[in-house]
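Scroll down for the structure; my scribbles are underneath it.
With one protein chain withheld, the remaining protein chains of the complex are depicted in position.
Moving on, here comes chain A:
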Amino acid sequence: MTAVPESPAVLDRFDLDRAWGVHPSVAVRPEPFGALLYHFGTRRLSFLKDPTLLAVVTTLSDHPSARAALAATGADVAQQRRLARALATLASTDMITERTEASS
């Protein structure tokens, strides 16, 4: 398993103002602690340890941008920043992906 990087570089490459969604090859299994995510293409398993993060991930596709999805949670700025970092990590492993115009 890989520790979640705190690297700002990962966050820098994640564009909060674009439209995102769960990758079509990823399955989401809700769990009491959050959720399991499995990517059939990369065969990677990820644990979401935070129900709020799960809510953001599963509603990404309902919002025009990741920033809007984060704002919809009502979380404070510090927590939104933490959630954004988690999204960036998920994006770096293709668990979530940018939506194209056609799919959004």
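Operating definition for what follows: contacts are C-beta pairs under 8 Å (C-beta built on N, C-alpha and C of every residue); 3 or more make two chains touch, one makes a residue touch a chain; residues count from 1.
Going forward, contacts and distances are computed from a predicted model.
Peer 1: Since a chain is absent, check the UniProt entry for it and pick the matching name: "Transcriptional regulatory protein LiaR", "Mycofactocin radical SAM maturase", "ABC-2 type transport system permease protein" or "histidine kinase".
Peer 2: Per the UniProt record, the undisplayed chain of the complex is "Mycofactocin radical SAM maturase".
Peer 1: Touching residues of chain A against the unshown chain: what are they?
Peer 2: 1-4, 6, 25, 27, 29, 31-34, 36-38, 40-41, 43-50, 53, 78-79, 82, 86, 89-90, 93, 95
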